[in-house]
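Heads up, one of the protein chains got dropped from this complex, but the rest are sitting where they should.
Read from first to last, the chains carry the letters A, B and C; within each, the first residue is number 1.
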Amino acid sequence: MKRFEIVDTPINPQAYSDLVLHPAAGAVTVFTGHVREWTHGVRTLYLAYEAYIPMAEKKLAEIGAEMEEKWPGVQVAIAHRIGELKISDIAVVIAVSSPHRKEAYEANEYAIERIKEIVPIWKKEIWEDGEQWIGAQKKYPEKGSGSQ
Amino acid sequence: MKRFEIVDTPINPQAYSDLVLHPAAGAVTVFTGHVREWTHGVRTLYLAYEAYIPMAEKKLAEIGAEMEEKWPGVQVAIAHRIGELKISDIAVVIAVSSPHRKEAYEANEYAIERIKEIVPIWKKEIWEDGEQWIGAQKKYPEKGSGSQ
Amino acid sequence: MITVHYFARLRELTGKGEESLDRASLTVEELLDWAEETYPGFGKETIHVAVNEEYARKEDVIQSGDVCAFIPPVSGG
Partner (left out) sequence: MITVHYFARLRELTGKGEESLDRASLTVEELLDWAEETYPGFGKETIHVAVNEEYARKEDVIQSGDVCAFIPPVSGG
């Protein structure tokens, strides 16, 4: 088990929370993103996630490093699941520990925003009458070309 | 097991997360407050928490109702432990589910602030060379007298 | 008869978790004054009173049968 990983089996949030807990930590925030049944009035049957695994793990670790620089004292673990996920399954877990609570909340929310921006993972929604790869990338990665 | 409760045994965060998860929930945030070894340079040996149990459970439920009104669609579970807690033990857990992540973060942070304001629970820090009941209440409860 | 509960610092100061007051009625302010006189160092300025598990104002009247609690500054979380 790694602090920043792509997995293809069910995610146990407690395992990631345990990774970041230490005697100086007064606060731990754990975010889990779950497969939602209804999105914009359309019923999802299940989701399929795909990742460019080595790059995705590297980008997750980069996000962790960004967080530790922005909020000194936080510790971070992130996992994203790939493969077929059914309703309520956990797609992503972000565990953040901090001496104080404010940083644990802020850093955690930062992580999910960054994951949605730069980590090469893709989601396909499968409905009763069709399916589609989702791509809502608004901001381009910092190192990417602005014109692409 | 109740959605808003005072307990005197170790807290299992997953149990509260499970309570709030449902098919329309896309995001779950779980905050755990842990006993920290060092506070302002003083080493804590352990903590002792005490509560006015029936009123504390009522106030926790009130906070949950406030959250569901402020952020429609969120579901909430909160537990606070009392008795003697050692370093890294969980004192409080707040689980919030929401269709979308922003509300799950905001509502969760709101809960811990309100707990620290209005819920009749008290913490005693026990150090190597002494002990003290902590009371950092800054804001008075809304229904309390302003001059007290 | 009015029941009063003591918690945390106040439980240690008074040496008891609760007691009964043989009074028909009194205000929250009078209850605080009584406690301050009875238990030196009570520190009523920082203490709220709950009546029947709800925070009360100083002018609220406590009746026989009510359950009161002194609520020193809370420190949960």
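Just so it is clear, a contact is a pair of C-beta atoms (placed from the backbone, for glycine too) under 8 Å apart; a residue touches a chain by one contact, two chains touch by 3 or more.
Please read these numbers as outputs of a predicted model, since none were measured by experiment.
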Contact list for the unshown chain, restricted to visible chains: A
Would you mind spotting which of A:R43, A:K58, A:K86 or A:K102 touches the chain that isn't drawn? A:K58
Touching the hidden chain, out of A:E66, A:E84 or A:E117, is A:E117
On subunit A, where is the contact patch with the chain that was removed from view? 33, 49-52, 54-56, 58, 80, 91-92, 112, 115-124, 133-137, 140-145, 147-148
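We adopt the following convention: only the chains that are shown with their structure count from here on.
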With chain centres taken as the means of their Cα atoms, state the distance from subunit B to subunit C in Å. 24
Can you check how far apart subunit A and subunit C are, centre to centre, with Cα atoms defining each centre and the answer in Å? 49
If you look at subunit C, which of its residues touch at least two other chains? none
Among all residues of subunit A, which ones touch two or more of the remaining chains? none
